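Following: one structure in structure tokens, then a few remarks.
Only one protein chain is missing; all other protein chains are in place.
Letters A, B and C mark the chains in the order given here, with residues in each chain numbered from 1 onward.
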């Protein structure tokens, strides 16, 4: 078991003919990810790494049965590419590019909710279910199949955490890159609930950081979860983030500092970790 | 029984402080319509014919329990007024003004479908359930309670038909003015189905006219109805309407001429009438 | 209201839809210089607000300035479906490789904006739709959703536009859709959308109909000289007069002046007149609760129309009371007099009082009512219609 992607996922790549698209398609195929095709408007009919290229996602879905897509396109094109994928019936969408305009992500989110699609990113390193599928730009070297899930806003932190779990033989069920952009396709809370429903996942490590509100809102679901949650927050010593004016302060309240996040998460029942090495120690204590 | 409005309907008037709004509010109250209030942005707190005036529909609904609204405002203001009413929970909306921009009515329709509101008009004389409620600008003189429903695109035709039904003692359950604008809040088909569900309505007279496609689409529901439908179509001798270009011809197909409409309706099982006097004759034959 | 081809192309240009560079002339005086500027053969295109212009010989190709002038002189003498050619559009003649059809309109039954497209463009698109519907591409959009580039791409692919031209095709499809929404259009059509010899796409023709009722939102059109007009053809003088007075009015080719209450009965009354062998001279709508002044103006339109031989009047007193209506008619008779026979009927609200007012007026001054026959509820509307046909027959 795993969440969101596994060896049966039929994955397509939007922007498969671009430099990054081609490069990572090859990597993902090598890992064993079932890449079934891709799109590049105006380049339908070509092939990339023996996978068919289509003009539109609808054609790709129709011809290949794709149900998962990863976007490798410049940020200005992400909004339409994401909406296209969602409308074409893609059920899980990975948005790799960073610097996607905030308003664009609001459009994507509306469409995703309407159609029941899960979106991660922008600015995510992707998602990996070790031994089954690697979707995005994460290095496979750090990962191995196991029993702990991770969800993180940062790719590099994911690697450090996964490496720690791999070296201590916990391994991972699925590692989800939530994304580093200010507004994200999914929240910590939504991904945590998916791990909660996954039988094989015995614990989840969530890695947040200073700024934003997604960590705080995770506190709404953690108390309801049976699966233990370990929480690590970057930015305990970072200079205080700038408030987005009075309106931002009013909307987001007292949220945002790393210490507050960590305190809130602990109060909600998560197990705080300050170093990577503390993760296996806590897991051991929890009997995972 | 009746459809859409009856003596229990709590009716509000949007534009109640305007000339037409005030005049018809008085008439409707005199008829016995339960008018509970109205709106006029920026004039909240006043009274018109002892009814409270509010700035917004939401306030009026909250304070008076209004569930039906009639709009008496210039055409350019109708779109927002209608959407406001629909969002505030109004379940039946009568759009009196004519010349409402077509695109505006598309917006209104989207909102109405989303919220389950029935809209009639624009350019309707309104709706009357004789002896219970008169909502709009129809003269009460032609109507009396009875057992035949009418639905018409034209106010004047409604009067002639109702007068005929009144003089021959059939009377009316409810008379619905669908409206004379090119695009309407409801279709013949939708109103016919409401009459079908009304136990007291023993027959329906639908009066269409040349142009548009609403009569043709009524043919989808007439065969499924137990209540007999009498059909009258104006414009049998009118000069042929102008097609809206090739696209219009393709979209609307061979629809639009009065004779075709009448033929299609007859084929669907409606009883065609060419004069007002033939209506009671047909009703008699049908044993209504 | 329909726009001229050149006006439609102005809007296309505003939205970045490629059109041939063109010049409009309203006489053949400047044509020589204009065509010389184009350096090559030109299309000389009559600008009329009706279809079938090509078949009627309203579009010609000229190889150069001299021929263009000759051709234009002929076209300016032409009438197309009765409409005189008053403006001509000159464009470089196109080297046409392929013709597509692209249109946007509204499906009123489904309440959606519809894009219709086809690889088989040109004049016979309706025939294509009837005979080979598989060649017609159709897409629906809700008013509150944009057309994304992937939507446009999917349309372009179904039109079988060559891969190298997909990008400009997407732009044209999206922009036409945006224009449709931005200008409250009822219809926008590019027929044909042409691939030229140099492998570029261009809108060779334009057909744009806008919603009269939304013109208040587009004051820039009036500034550009685009004003309210019929769907087909320009307004007649009388129609312009009626428009100025705010009265819906249409000239027809019969001889019975129609003086009804309400648009619905206007249409039905027309049927009755035909039924008894007559032909109406007009269509008119009083609107709800007309003022005496408005009633007087309606009668002025009929009385001054030389085609009108007799007048048919009908009033169902609803909101407007029949006595008020009678007052309006009497006001007109006193102020203007009536030069044609009129038969009319009143029923509904206060009809007896209306009849009484007419009888009183008759007693006062029999000459005033000389040409008016008035009836109440006792005479069926069918009889009144028949009588109007007789009156017109007698007057001829």
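Assume a residue touches a chain if its C-beta (ideal position, glycine included) is under 8 Å from a C-beta of that chain, and two chains touch if they have at least 3 such contacts.
Keep in mind it's a predicted model, so treat the numbers as computed, not measured.
Among the residues B:3, B:20, B:35 or B:57, only B:57 touches the chain that is left out of the figure. The residue from A:63, A:156 or A:281 that touches the chain not shown here is A:156. Interface with the hidden chain, as seen from chain B, comprises residues 41-42, 44-45, 55-58, 80-81, 83-84. Contacts to the hidden chain, counted on chain A, fall at residues 75-76, 99-107, 109-110, 125, 137-139, 141-142, 152-160, 163, 180, 182-183, 187, 207, 209-210, 212-214, 216-217, 234-239, 242, 244-252, 258, 275-277.
Note that only the chains that are shown with their structure count from here on.
Following the contact convention of this document, C is the list of chains adjacent to both chain A and chain B.
The pair of chains sharing the greatest count of C-beta contacts is B-C.
Each chain gets one centre point, the mean of its Cα atoms, and the points for chain A and chain B are 53 Å apart. Our note on geometry: chain A versus chain C, Cα centroid distance of 57 Å, whole angstroms.
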